[in-house]
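Contents: one structure, followed by commentary.
As you look at this complex, bear in mind that one protein chain is not there, while each of the others sits in place.
Here is chain A:
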Amino acid sequence: MSNGTKAAAELRRDNKGGQSLFRKMFDSDMSVGWLFSLPFLILWAWWFFYPFLQSFIRSFQDANFAALDEAKFIGFQNYVRILQDPEFYRAVLHSLEIVLIAVPVQTLIGLLMAILVNQKIKGKGIFRTVFFIPYITSQIAITTVFMMLFKQGTFVTEFFGLFGFGNVTWFADTNYALMFVAILFIFQQCGFTMIVYLSGLQEVPKDLYEAGQIDGASKWAQFRYITVPFLKPITFFIVSVATILGFQIFDQIAAISRYGALGSPAGATNTVVTYFYQHGIRYMNIGYGSAAVVLFFLIIMIITYLQKKLLDEKG
């Protein structure tokens, strides 16, 4: 073989190698998986990670929203000020109260609703639709309707009055306003919880129930030892999502605070998110607000981690 022919053969081999590398890249399921995830990852990085990074940087600055170019680096001062502010702790407490009341209740109600619409009953499609509607309805619209229902002297407040609650306008009373927000959250979230649980219930193998029946297991025992363990990952998902959404509750509070200070009445519905909004957006102190957001992120992360630990241990 002449030198020229050898070189041509090598070039062909190289080209072939290059082609096969390209082919290999797309033949690998892993690569295709990454490629399909890439659009989401890029958008996520652009719309979520980058803003969060900016917030993190701003949290170390004395920055006025109206003049961001004049922002000054002030180290941890924003964090120190937040941690010295009793209003922040009050906001954290309110957020925790909403989560601790609303998340277990909506999880339980959602599960019961899912079990109900999973039965062979007439009109279960209608039930499913009706239960799910609040989740897809505007939060402001629902809040407005509930505000009309929970006014002093309505049949709703009079009904609750039978159980020792005051016949007052709930969202205007510092003792009831937070509970009103929690009720709104439960009402809206149950539909979503029901749908997720329903998908889980339909995945439970029927033969397990049949085996249970043969062994003489009661309905309750079947539910306790078959359904609940099978739904554990779903429960973790629901509790995590509801916890995060519970912490993020805002629209309902903004609606009941219209024409007044956010977190009205008297700061009784002020949460971590409204605290951030008030300082970062309303008072235009975006550095301070960003520090609140970073702390908020840490709080949610810790709580989600603890939830996972707890569920893992229980399982």
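Things to note:
One rule holds in what follows: contacts are C-beta pairs under 8 Å (C-beta built on N, C-alpha and C of every residue); 3 or more make two chains touch, one makes a residue touch a chain; residues count from 1.
We take it that contacts and distances are computed from a predicted model.
The listed options are "histidine kinase", "ABC transporter substrate-binding protein", "Pyruvate dehydrogenase E1 component subunit alpha" or "L-serine dehydratase", and the UniProt record of the chain not shown names that protein "ABC transporter substrate-binding protein". Touch with the chain omitted from the figure is made, among A:G123, A:G161 or A:G260, by A:G260.
Summary of contacts with the chain left out: across A:L208, A:I244 or A:M284, the touching residue is A:M284.
Checked against the hidden chain, the listed residues A:A66, A:I121, A:I136 or A:I214 yield one contact partner: A:A66. Looking at chain A, the residues touching the absent chain are 23, 26-27, 32, 35-36, 38-39, 42, 46, 64-68, 147-148, 150-152, 168-169, 171-175, 258-268, 278, 281-284.
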